[in-house]
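Sharing a structure with you now.
Missing here is one protein chain; the remaining ones are kept as they sit in the complex.
And now, chain A:
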Amino acid sequence: MDTNQTPVVTTDALTKTYGDRVAVDRVSMTVQRGEVYGFLGPNGAGKTTTLRMLLGLIRPTAGMASILGRPAGRPHPDLRVGALIEGPGFHPYLSGRDNLRTVARFRGFTDAEVDRVLERVDLAGRGSDKYKGYSLGMKQRLGVAAALMGDPELIVLDEPTNGLDPAGMADMRALVVDLARGGQTVLLSSHLLAEVQEICDRVGVINSGRLLLESTVAEMRGGSSLRVRATPEPAALAVAMRLAGDDGVRRTPAGLSLDLSADAAPHVTRELVNAGIDVHEITHTERSLEEVFFEMTTATTPEKEPVA
């Protein structure tokens, strides 16, 4: 295994503008070796544009990006990168296998490698069928197969589960996890939070072209919290702030949210009751990535109505 700890992908203030529209705004991200990095954001957030810049499909307006220590977008013999960007692109009149053979010839791989990757995405049995007859899921898998050719160190997958049925999505996730287990670095973009939460080690959240946050999934979700519904609320708030600290309490429509662990629940209840407050409900909750995500994305788009 490579002990080299240089990041696989780094970008520094990577920017792409189309006329007045800023598609990607000073994105600085880092993908470490061997991890599954989830690039998370709503449709149109700038995910694909960023990935296109990384792979040299489009030129950045400003900033720089490097892959495996080399400037991004310039082919190099030592650069082993596989990618599937914005859906698969193949010749409809060729069979799946011939499409991959064409790609293999462009990249200097053997036909044996074609058979290996077809097997890897469970398309070996349908390899001789014409690409135009493939289902959406099969087309997507063929695109992934092309990306897997040559055992690349970095695999970039843009929305790999797009258009797949639930079984196909599960297979794709299993494949990504398997790749990471084999030591390959995977950078995938997604607008599906559950998917990222399930398979990614770290996430970068992007919205309106700006990278809002980059951290591990666990860090991003933060610790657990206690939700307390008690009356009168002002008095409950005072007690809660005494216990959890001034910054550890938030008012939510469902009651107060305290940044405390589940173990603190009996103590909190006792304190509230001692202060003469009626406790209606106390629950231990864990924030989902979805909550964090919407908190973050709504906070940074002032033109949208903030969530009440």
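The rule we apply is simple: contacts are C-beta pairs under 8 Å (C-beta built on N, C-alpha and C of every residue); 3 or more make two chains touch, one makes a residue touch a chain; residues count from 1.
Simple rule for what comes next: contacts and distances are computed from a predicted model.
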UniProt protein name for the omitted subunit, picking from "Xanthine dehydrogenase family protein subunit M", "Indolepyruvate ferredoxin oxidoreductase subunit alpha", "ABC transporter permease" or "DMSO/TMAO reductase YedYZ molybdopterin-dependent catalytic subunit"? "ABC transporter permease"
So which of A:G44, A:G89 or A:P232 would be touching the chain we can't see? A:G89
Across A:L40, A:L55, A:L164 or A:V268, the one contacting the chain not displayed is A:L55
Quickly run down the residues of chain A that touch the omitted chain. 52, 55-59, 75-83, 85-94, 98, 101-110, 113, 116, 119-122, 143, 146-147, 149-151, 175, 178, 182, 184
